[in-house]
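Note that one protein chain of the assembly has been removed; the remaining protein chains are unaltered in position.
Letters are used for the chains, namely A and B, taken in the order the chains are written, and counting of residues starts over at 1 for each.
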Amino acid sequence: MPVLEKDDTQIWRRRTRGQALTHWAGWLIGTAIFVYCWQQISGATTWFFVWDAPRIAGDIWTRATPPRWEYIAQLGRPIWDTLNIATLGTLMALVMAVPVAFLAARNTTPSRLFIRPIALLIIVSTRSINSLIWALLLIAIIGPGVFAGVIAIAIRSIGFCAKLLYEAIEEIDHTQVEAITATGASRWQVMAYGIVPQILPAFAGISVFRWDINIRESTVLGLVGAGGIGLQLQSSLNVLAWPQVSLILLVILAFVVVSEWVSAKVRGAII
Amino acid sequence: MSNELHDLLGKGWKKQPFIKRTWLRWTIYAGFVAYLIAAFSTIEVNWSRVYEGLDRGAAFVMAFTRPDFVSRAGDIWTGMAESIVMTVAASVVGIAISIPIGLGAARNIAPLPVYLICRGIVAISRALQEIIVAILLVAIFGFGPLAGFLTLSFATIGFLSKLLAEDIESMDRVQAEAIRASGARWMQWINYGVQPQVMPRLIGLSMYRLDINFRESAILGLVGAGGIGATLNTAFDRYEYDTAAAILILIIVIVMALEYLSGIIRARVQ
């Protein structure tokens, strides 16, 4: 315990002098980094616009209200597309994530040295890159449209779902697997009876969770041309049709809230 | 032999279905199939375009074997630096603001009016997609990293405050009560009774959010809010797949490094 001797009385301190110094040095470096970052941002900013921001914000607000309600008639199809992008993308991702997860989990992978690192690489690379970037890439390859959006969502979700799923596989109760093995079951039977029932709840939870996230992400994929309601948002922004923009934002908000409610209900029913 | 057994012998056995009401089960199945058919039939796929694209897809995959870090090194460097700067600054500010809001959004320590206000802020922040916030902020503050910085800070608040509040709500009440029983003031109570319980998780979540902020910062450039996204977009537009591959590899490597770092930090604080 760090105790200081001073004028013959002992004073208790939380840290020794060395610890205190490192502690303060850490804070100092952290603050310095933050100040540097802030200066970089500040340097790249035209402050005149920023001081003018309240006026511009007020200006946009007056232009955007009231929303152009009759435009909603044209949003039915885009919303349907958005829903499809999220749902089909999630389904495709799950189909691909399951094998990847089994190859990546330490206790089910056929080879820890060769196959597991490949599976982990698939997980980390699909997970690190945002669905908008995947969409950009796919549009360059297969052209704009809903299809590119579905694939973009699917690819982005593989890593996410596979990561959570393989963690669930690694946490299963091994004795249940052992018991099934001891009956003389084949490799696939051990999988179907010993492993799958144990991870099924996790799988269902992950699917619904990711579907909910994908609904949010698919609303903006249209900004780069990958279909859905984002397309309308982008075209309205291009012509500065602010009343339409505000209506679209309201519709997106409502859509996200409804999807969150649905996923909460489904999750409650499954678990 | 019991009667019960006698009745069962010779009869088949079927697993009880998950949804026990037959009509409901079939309605759900049929509804799902109908939805899938409707969904697939409304997706227009230009297969000839897709087929043509396969070559470009192959070219892109090949680009990963020889990424070009050099010819646009200047753009990549500025973009990356800007992304990192935005990430760090936004994470610091976002976390700093999240802590009071997270405290306020925890029902067991905040009075009702404060609770409602803080939960409201959290709900708004979570409902708005980062990229939409970025579009609005770019319209208001002009192009540049300031809009990106504000977007990420705003998104961090929603994410971190909610998780922090949930953590505080599920903490061990007895420990906090023991501190209160010693006659501590509110601030002392938070410092001694609450903070030690939630600190490890707060640090873990902050690291995780840093990671998310970096990934998000890579797309903010698409709408003009600064960062590597703009460079990446240009590379795709010009079909410079080798440069794009280089940028993507950099992003993946940085995300991996952040994940590794957060793993170490989380292991140390727990």
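The rule we apply is simple: a residue touches a chain if its C-beta (ideal position, glycine included) is under 8 Å from a C-beta of that chain, and two chains touch if they have at least 3 such contacts.
As a convention for this text, contacts and distances are computed from a predicted model.
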item	value
Listed names "Phosphonate transport system ATP-binding protein", "Histidine kinase", "Succinate dehydrogenase hydrophobic membrane anchor subunit" or "FAD-dependent oxidoreductase", with the criterion being the UniProt name of the chain not displayed	"Phosphonate transport system ATP-binding protein"
Residue among A:Q10, A:T62, A:T175 or A:N238 that touches the chain left out of view	A:T175
Which of A:I11, A:A32 or A:A192 contacts the chain that the document leaves out	A:A192
Contacts of chain B with the absent chain, listed as residue ranges	1-2, 4-5, 8-16
For chain A, residues in touch with the removed chain	173, 175-176, 178-186, 188-189, 192-194, 197-198, 200-201
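Methods note: only the chains that are shown with their structure count from here on.
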item	value
Chain A residues within the chain B interface of the complex	33-34, 36-38, 40-42, 44-46, 49-50, 53, 56-57, 60, 80-81, 83-84, 87-88, 124-125, 127-130, 132-133, 136-137, 140-143, 145-147, 150, 216-217, 219-220, 223-224, 233, 237, 249, 252-253, 256-257
Touching residues (chain side chain B, partner chain A) in the complex	35, 39-40, 42-46, 49-50, 53-54, 56-57, 60, 81-82, 85-86, 88-89, 92, 127-129, 131-132, 135-136, 139-142, 144-146, 149, 215-216, 218-219, 222-223, 226, 229, 232-233, 236, 239, 244, 248, 251-252, 255-256, 259
